[in-house]
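Complex shown without one protein chain; remaining protein chains in place.
By letter and in written order, the chains are A and B; residue numbering begins at 1 in each of them.
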Amino acid sequence: MYDFTGLIQGINKWLHSILPAVAADVVGWILIAAAFLGLFAILGLVLVLAERKIAAFFQLRLGPNRIGPWGIFQTVADAIKLLLKEPVGTNRADSFLYNLAPYFVIIAALMSMSVLPFAKGLHAYDIDIGVFFVIAMSSLGVMGILLGGWASNNKYALLGAMRSGAQMISYELSVGLSILTIVLLSGSLRMSDIVASQSDYWFIFKGHIPAWIAFMIFIIAGTAETNRTPFDLTEAESELGAGFHTEYSGLKFAFFFLSEFVNMFIIAAMGAILFFGGWMPLHIGGWDGFNHVMDFIPPIFWFFGKVSFLIFLIMWFRWTFPRLRIDQLLTLEWKYLLPMNLANILLMAFIVLMGWHL
Amino acid sequence: MSYFGDIGKGIKTLLSGMKVTGKYFLNARKEIITQQYPENRDTLEMFERFRGEVVMPHDENNEHRCTGCQACEIACPNGSIEIVWDRKVDEETGKKKKYIVNHIYHLSMCTMCNLCIVACPTDAIKMAKKFENAVFDRTALTKVLNKPGSKLMDGVEE
Partner (left out) sequence: MKTEELIINPQGKTEEYFINMGPQHPATHGVLRLLLTLDGEIVRKVDADLGYIHRSIEKMTEFDTYRQIVHLTDRMDYLSAHMNNEAVCLAVEKGLQIEVSDRVKVIRTIMTELTRLSSHQLWWGVIGMDTGALTTFMYAFRDREMINDIFEETCGARLTMNYFVPGGLMWDIHPNFQKRVKDFIKHFKTKLPEYDTLLSDNVIFRKRTEGIGILSKEDAISFGVTGPGARASGVRCDLRKKHPYSAYDRVEFKEILGTKGDTFERYRVRILEMWESMHIIEQLIDNIPEGEILEKTKAVIKLPKGEFYQRVETARGEFGANIISDGKKSPYRMKFRSPGFSNLSVIDHLAKGWKVADLVAIMATFDFVIPDIDR
């Protein structure tokens, strides 16, 4: 539970011992892909249930409670329903793009997940531009939304998709710049390096005030990236009905729906990795006894604990705030977040230069 | 400076809003306002004036108080009540007297306006608390309120 390096290497060695080298590699990749697909499905189901339960508690309700104890199989039943549903679409839609769009979204989400370090040694692809890779992939996801809205040949969907385009282009900047603030501290884009350099203090403590500001900007922009309230203009059910996925049903709708939740997980995981030390336990430099106690909690729990906290925060936003208007959304980004972000980077660079960080 | 002031004020209002919802989230168990309907059937008690459907109370001798005066039929705004009546000779006085054959009530048309209850001079009908009126067959919503073989209570005069 503490270090997965041995386990992963053991599996790898065992595969190589029974299979030729190429076959062993292919089988290894398939195993990893299957593991990620499994994680994807489980995350989708768990997060949808969690959202519904948390929303219910915010709203003084009980939430789903009919299927299974406390309704824990509700989302499984929903998934089965969506799978069995007849795919209804418009016949004037551009069918190729219309069918392609959900896969764009879901593949982008899956690929971003591949570079996340879940625990020590539990890391599919420790690419040296890991952070950059996630940003790049999340920009790809918006293509799916744009395509879906455009190809459905529905004015509501088109409005939602166009809003999404404007929103994504703007908020990519904020996410990127707030991440850059932290990269200044870590000096690396490799996820494992970022986590490892937080072994004494998490970056949010290390970077003093600029790190806090960067975190706030990151969580705001991240919420916008995942199209959740108060930035859910692409769906905006009180204005556009369902926004870009108005014309989708059944499995294709499920893809859009799941990827929204997985994107939320990715944003929360990125927040945890960049600001809260990823799977690194809470360490305070010099307090060896305290650090040892903290080490008893396995890293994977630390990681998922931090991620759940951030997901809860994003859900809390959703069930409290009203939605912004499209021009206010852009005003917030270009007039408030971006200048603050740039000033913040300068401040962080100065702190790093002077060696004032912890 | 109002630029930074606005940011500060804005964040403060957002946080105070989150405080309200957060407070309810933490006390979610105590503050639940929804009712778990099919489960709470046993304890669910409607208010005594609740208007669910029109019924005609019968006493233990299978006697009701309806004289067949048709006041309810006239008072009903949408024809939910139909009274089939006849006359028969009263053995004691020898006069012909009106009696109801069937007091037909169309629940499917009733708007629960209570006008028939108010109109009834002999308090023969009243509103029941039953509210689970859904049925699979529409004909089940047409009811005959007087029980078979029932007759008018003694002493009830129009």
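Just so it is clear, a residue touches a chain if its C-beta (ideal position, glycine included) is under 8 Å from a C-beta of that chain, and two chains touch if they have at least 3 such contacts.
Only a predicted model underlies this, so the values are computations on that prediction, with no experimental measurement involved.
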Which residue of A:L49, A:L310, A:L324 or A:M340 touches the chain not shown here: A:L324
Contacts of chain B with the absent chain, listed as residue ranges: 9-10, 13-14, 16-17, 19-21, 24, 33, 46-47, 49-51, 75, 77, 111-115, 118, 127
Residues from chain A at the interface with the omitted partner, ascending: 55, 58-61, 155-156, 159, 163, 229-230, 232-233, 236-241, 319-328
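Please note the rule applied: only the chains that are shown with their structure count from here on.
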Rounded Å distance, chain A centre to chain B centre (Cα mean): 52
Sites on chain A touched by chain B in the complex: 54, 56-62, 65, 316-317, 319-321, 336
Residues of chain B touching chain A in the complex: 7, 14, 17-18, 20-22, 24-25, 28, 31-34, 36
